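Below: one structure in structure tokens.
Heads up, one of the protein chains got dropped from this complex, but the rest are sitting where they should.
Here is chain A:
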Amino acid sequence: MKFVAVIRQVPDGESRLKIEGGKVDLGGVTMILDQMDEWAVEEVIRLQEKHGGESVVVALGPERFEEAIRTALAMGIDRAIHLVAEGYLDPITQAEALAKVIRAEAPTLVFTGGQQADWDSQALGPALAEALAWPVVSWTTQIELEGETHAKAKHDLDEGAEVVRVALPAVFTSQQGLNEPRYPTLPGIMKAKRKELKKVPVSASSKVEILEQTIQEKSRLNKMIDGKDPVAAAHELVRLLHEEAKVI
């Protein structure tokens, strides 16, 4: 069996982003393996530990993605394929480029993050399934293989969850609760240095071009409620939340 994790590198959620010349400037920003992709990596490693076979990580992105790839290798993935492409590619174009490589690998299944933290897009997993013409199970919280042909998976829906049986190969996207990823350890990091990392240049043209980026800046209202009479203050707070903020 062969298990593939598709990963991306994204800015650390705690980093402060700056806009330079109408574009997000990533200089000085800590870049990390997308947390939802990390769950995908962990699940792929666990599947391999349980069922044997091989684990592969595939990433499409600029040179700097190598650091995130090394993190996945340090966690325990066997080898990596890095499709090197600088600049922005929309998820559909990404999926088409990834599908070519993944089809050639002929894995048992593919796992990727449910949502990509940088553009908050949820498109990559489903778009990849579409490009491969494989079924997709999104927001997976549990997976169990039934031989080599099927998997039983639990996944979240908007207001609940369902358990499905899906024919393999299939694409799964991760959801919180799927697993608790292991830490890359020093021995793992040292071993990762010697693992295979194949680089494949990709020349795809994005169907979407980014013209300008801005960061939403909204100053707080700093509305203070006089707290001398706690009952009146509570009533006022409820009124403001209901009538002005419209959140309750």
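Everything that follows uses one rule, which is that a contact is a pair of C-beta atoms (placed from the backbone, for glycine too) under 8 Å apart; a residue touches a chain by one contact, two chains touch by 3 or more; residues count from 1.
By our rule, contacts and distances are computed from a predicted model.
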* **Among "glutaryl-CoA dehydrogenase (ETF)", "FAD-dependent oxidoreductase", "Na(+)/H(+) antiporter subunit D" or "Nitrite reductase small subunit", UniProt-listed name of the chain not shown** => "glutaryl-CoA dehydrogenase (ETF)"
* Which listed residue, A:Ala74, A:Leu89, A:Leu132 or A:Ala153, touches the chain dropped from view? -> A:Ala74
* To do: Return the single residue from A:Gly13, A:Gly147, A:Gly160 or A:Pro187 that touches the missing chain.
  => A:Pro187
* Asked: Which chain A residues would touch the chain omitted from the figure, given the whole complex?
  -> 32, 66-67, 70-71, 74, 183-187, 189-190, 192-193
